[in-house]
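Below is one structure. I have some questions about it.
And then chain A:
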Amino acid sequence: MTGLLNILCLLTVNPDSIPEVIDRIPSGYNHFVIPFLVGITFMLIWITVGLIRLLSNLTREDRIKLLLSWINPVIAWKNVRDLFCDCLFHVKIWKRKPLLGYMHSSIAFGWFMLIVLGHIEVALFVPKHLSFSEGALFYPIFYRFFVWMNPAHVALRGSFFFFLMDFFLLYVLSGIGLAVFKRFRSIVLGMRHTTKPSLADRIALYSLWLIFPLRLLAESFTADLSGGSFLTIPVNHLWHLIFGEKLWIMPVWWAYSISLGLFFVTMPFSRYMHILTEVLWILLRNAGIKPRHPRKGVAEAEIYACSSCGLCLDACPMNVQKKNLKYSSVYFIRFLRRKNEKKIDQIADKCLMCDKCHVLCPVSVDAPALRRVQRTTVNNHLPYDLSYLKAPIVQAGGSWSESLPMDSLKSGSNMESSAPEAVASDKVLYFAGCMSHLTPRIIKSVETIFKKSGVDYVFADRDGGICCGRPLMLAGKTDAAAKTIAANKEMIEKSGCKKLILSCPICYKVFKEDYHLEGIEIQHYTQFVNDLVNSGRLKPAQSSERLVYHDPCELGRGCQVYDEPRAVLGQVGELVSAAKERDESICCGGSLGSLTLDARDRAKITESSVSNLLANKPQTIVTACPLCLKTFAEAAPDSVHVKDFAEIVCSSLE
Partner candidate 1 sequence: MVDFGYGISPSSRLDLDKFDRKTFDLLVAEEPDVKKCIACGSCTAVCAAGKFVPTSLRSAILAIQNGLPDKALELLKPCQLCGKCTLVCPREINTRHLILSIIKIYSAK
Partner candidate 2 sequence: MKNNVLIIGGGPAGIEASAQLQRLGYNVILIEKGSSLGGHLSKWDRLFPDGVHADGVLSSMLKNMSGVKSFTDTQVKSINRLDKSYNVILSNGISVLADAVLLASGFTLFRAEKKEEYGYGIYDHVITNADLEAYFSIGSDSRIDKPKKIGFVHCVGSRDEKAGCRACSKVCCATAVKQACEMKEEFPDAEVYCFYMDLRMFGRHYEDLYLKAQKEYGVRFIRGRVAEVSENADGSLQVKAEDTFSSKPLKVTLDLLVLMAGMRPSDAGRRVGDLLGMSVEEDGFFAVRDSVTSNQRSPLPGVFLAGTATGPKTLPETIADARGASMEIDRYLTDVFPQASDYKKLIREKW
Partner candidate 3 sequence: MIYEGKQKVWSDYQKDIPDDHYFYVRSCIRQSFFPASEVTFLDITRNRLGKDIFETEHHTTCGGIAYHSDTIPQETVMTIIARQFALMAKNGYENYVCSCITSFGLYCETMETWREFPEEEARIKDILWKTCKLDFAKPKYLIHASDLVYKYRNLIAAQAKHKLINVKTGKPLKVVEHIGCHYSKMFPSKGVGGAEYPYVLVGMIEAWGGEIVDYPERRHCCGFGFRQYFIKGNRGYSLSNTYKKFESMEPFHPDLIITNCPGCPYFMDRWQYVIAESTGRTYGEEGHGIPVLTYEEVAGLVMGYDPWDLGLQTHQIDSEPLLDKMGIEYDPAQKYAGKNGKDIGSPICPTCLK
């Protein structure tokens, strides 16, 4: 009240001598800011402590990696871009669900702008309040309360900021509106499933909802004193119409401050922590640091960067059955936060590792990787004995006495005679892999293609070889995987071939990522065939067969091989598209990724995957993975053929 009084007495003096903005309350302080102060301080302390803990959990080399990444211009630029695109504009969401994208970005970016502009105003009009002693922590937030606007001469500059502030406030409010709406009718924003919010989430959510309406209320109450624009001023008049001269300013500012305080206090316990953690996660992620523990270190940033937006719910192929929702990444991460070991373990084992949730995540939280780390902590130490892979096997139970890996090298039929050591480097090495041996039609077709295009090749595992190691990795048996990898690596290097062709995406991914075969080009046969076609060594005849191509998880999302197979298939038949493809393609359900998913659940997934492929009435489903092939072959309706990429290419050569 005293404040108001001395404004009035000022008014009695010459208006022109009065500046544009007057510090209405010289102390720059009022009790109502306390709730906000408490909240913000608590939150700041919390994240500082958390940050320190997190960084201390990083290994030394990881910490160095992080520092280096900042001075590396490429990464630095990527950081900036990602921070804007992912944190503020939520570009990823925009791309998939514009309305949802707008909702997220409006709140994030709008609020961000309100804060920034608020500080600019303070800097321009009452700079002294930027000093900590003068309430830098809260003053800019409640700027509108503390100042008096001289209606006599509002410079353009001032009204410009009034406009911006009102504009962004409106912008945020529109987002909030959508959010509230989404709570009740999520489907409208393109989400079939949404996460169940925890208690903390609810409190934070509701306080968040309240913050901006209350801000509008508060600022509009004081608009006639502290100024406003197209939004606050009319509302202010409205209030006066309703309540007359006397407006209860203090209560609304209190409420506003309380809602802010409440939000910040609950923030660390709610999904909204992601607003801040995202930043850190993006830095770590871009620095290329991989989690070594499902909860500690990078993982912590990762799991707190998850906004529980629930986009992964619809992404997850398991969720064709509602009962499986609880196995989705968002819940996995929630349980990681809550350290619920039993649930963590259970959920970690279910996942198919199709990687869709990772690819579609607005902040690229790599939940599959976290699940794998979790599996490692449980399974890696389990006893195993792969010693037989090293030494030559002599009369091991069965009748075979050949040594490994060299003698398991058998040359292709168009060079029968040559012994492995005689293999020249211009030959390609074909490694079919375990699964291809269960689908001989793939092997047969690949060999035919080799022969028809006059490719000299060596068949590395004609009568069975050693597993590529990925299945072991997926099961978390990292050390065991290293053994099989070493054995295969030795075999490949000894073969002398400079090019390795794989017919199984599972192999392909692990060979590419974990084998580190210096000087050896690794190709999936879809890529190889594509090269053959482009170089004219292979001339497929176009047919009118309507084909749909299924992207195998490991090949597509896993290794970003989307175009080569399509390029070839386009020349083989009439390529129609599936309802969802590429990034969005649906796992066939046969994946080795899941440890505990049972046959029934898998069947359901296969069903949905097939119907997705049949959207445009193809005659033939083409895939490029033995596992997918087998899975589809058993599940697809008799009216459609299921063929392997190599097979269909083969048939086009006759």
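Candidates were picked such that all candidates are chains of the complex that A comes from, given by their letters.
The criterion applied here is as follows: a contact is a pair of C-beta atoms (placed from the backbone, for glycine too) under 8 Å apart; a residue touches a chain by one contact, two chains touch by 3 or more; residues count from 1.
Note that the coordinates shown come from a computational prediction; the quantities given were computed from them, not determined experimentally.
K.L.:
In the complex, chain A is touched by which of the candidates 1, 2 or 3?
P.N.:
That would be candidate 1, which touches chain A.
K.L.:
Please give the residue numbers of chain A that touch candidate 1 in the complex, ascending.
P.N.:
Within the complex, chain A touches candidate 1 at residues 349, 378-379, 382-386, 388-389, 393, 396-398, 400, 404, 434-435, 437-438, 463-467, 469, 471-472, 475, 477, 480, 484, 590, 592, 595-599, 627, 630.
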